[in-house]
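Only one protein chain is missing from this complex, and each of the others stays in its spot.
Read from first to last, the chains carry the letters A and B; within each, the first residue is number 1.
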Amino acid sequence: MLKGKKVAILGDRDGIPGPAIEQCVKSAGAEVVFSTTECFV
Amino acid sequence: MGFPVVKGTAYALIQATEMVFHQGTTQTSERRKNPESEHLKKLPEHLRSFQDAVSYPPNQVYIGNMTPDDLKDIPRPWYQAPVPGASRHGKYGEIMPEDEFLGLIKIVDAFDLVFLEKGFQTQVQEKIAAHLVLGDINGLDKLSKEPGDAEQIKKMVDDHSAQPLLFAGKLVGCVKKAHEFDEALSDHVMFENLVSKASAVFVLKHLLAKTELQADQVEYIVECSEEACGDMNQRGGGNFAKSIGEICGCVNATGSDTRSFCAGPAHALVEAAALTQTGIYKNVVVLAGGSSVKLGMNSKDHVKKGMPVLEDMLGTFAVHIGENDGVNPIIRTDGIGRHKIGSGSSPQAVMTAIVADPLDKLGYKIPEIDRYSPEMQNPEITEPAGAGDVPMANYKMIGALSVKRGELDKKDLLKAANSFGMPGFAPTQGHIPSGVPFIGHARDMILDGKINRVMIVGKGSLFLGRLTNLFDGVSFVLEKNSGAPQETGFNKEEVRLMIADAMRVFAQAFRGE
Partner (left out) sequence: MDLENQARIKELTAKYGKDDLIVVLGGAEAEASGLAAETVSTGDPTFAGPLSGVSLGLKAYHIFELKDEIDPAVYEEQISMMEMVLEVDEIVNEVKTYRG
């Protein structure tokens, strides 16, 4: 599902932050085109 | 010299419902995009009274009239469980109403930027003159001088050259811009900075009134809010710290501002610990005022869910760090936790760096710390907004890390989280909830012999500044004082003997040749 896809990441400071998700989806062969981390506090 | 100690703390809150509506960024953004929005229409119905704010259980915990553990026994929603007979005065500080605070903003204004309408100014002058802690404040006479003219105030606000100051729905004053076009000195920035300064002054006055520390004994102040002051040539030039100490009569102090988003206070406390342990300064105060822009940050969700807008409180704190007195809890400076640039940003990398690594250094296992104070945001504020129960998530992370390290059985994770954790009770004011709200309670609990050690954890979202994707975090352990000040491992006598030994060996070798 991820391989060869473009991925936009919406991370969460109090969940999984953007950079951690980036590492994961890159390892699955996806290209990260946007990555951010939201903060509610 | 020994480890430095926490000699005293103060905590204060200010209710600022009008600022929620007029200066909170959730509302100002909404007004810019959609002035006719439903949210802005409904919000005023959800603002609470001063009495409701005073009797709100988490606020009573914040100012020290109840403990965090007391909150465990109060069923939620807490906003429907007012504390009977609650007082605005607390063991650690006070909850102040908005009118008195507007008076305080004018008192701390050094550049004639604040105008208060005549009748209103007279009223607050009387209240502040009679105030237990503020009655003797430098600059009180400003409230007897140069009152603002109601029409002129309205004109400046309508022209957008001043931020409105309201009380009970009525325009009673304004903060005007400090420069014709310099954005760093705009009315908005000056308002924000004066709110931060005034609220920090309030809490420092409480620290000086409630503890043995005298104003002239303070040698250094570290201010650690999230604001920046300066002009267009040095937008974050500083110095909040000295401006706050000046009003409070700290004539022997200098100071500076430390910033790292919500982790700022933890950094500042480590700096203060170092400054006192090395003997550079005897008495250091770490403090921060509140953030006006964060007021009502999650209010859209609160309004939508039919709740009161609970983010109507400006939060403040002050902590006095001093030399080891053999009594007060020590800061274990030999095991400071820090999120390093190379630590990584996954939650487990962050928690390993700021919780597990320093404990390894100190020789403690995770469950050997009696209490953890990570980010103590009130869950009643964050849950409706989708951020969950932040302290509980931190406790589970600490527990999960302990499971991964083989110190804890997975089935005991929740039990452990509940035993070293506490319900969050701090307003979502960024730097304010980050570890520091528990220091006052921790000091009392350690002095009373109820617990022995506590870890204070500050975390910060550096990526919000758009300069780096890095996260940040700093931690330290507060521990019961053994009564013997000599515990840092650095003993002058021992070092002298070691040098003498080395010299002897060298002399012998030299002779042998």
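By definition in this document, a residue touches a chain if its C-beta (ideal position, glycine included) is under 8 Å from a C-beta of that chain, and two chains touch if they have at least 3 such contacts.
Keep in mind the model is a prediction, meaning the values are calculated, not measured.
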- [ ] Give the residue, chosen from B:K410, B:K450 or B:R504, that touches the chain omitted from the document.
- [x] B:K410
Task: Touching the absent chain when the full complex is considered, from B:A387, B:V454 or B:V474 - done: B:A387
Task: Touching residues (missing chain, whole complex) on subunit A - done: 1-3, 5-12, 14-18, 20-21, 23-25, 27-28, 30, 33-34, 36-38
Open item on the list: Take the complete complex as the reference. Which residues in subunit B touch the chain that isn't displayed?
Closed with: 29, 300, 344, 346-349, 351, 383, 385-388, 393, 396-397, 399-401, 403-404, 410, 413
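Just so it is clear, only the chains that are shown with their structure count from here on.
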Task: Interface residues, subunit B side, partner subunit A - complex - done: 262, 297-298, 345-347, 375, 377, 382, 385-388, 390, 393, 428, 430, 433, 461, 463-464, 469, 471
- [ ] Could you pull out which subunit A residues touch subunit B in their complex?
- [x] 12-20, 23, 35, 37, 39-41
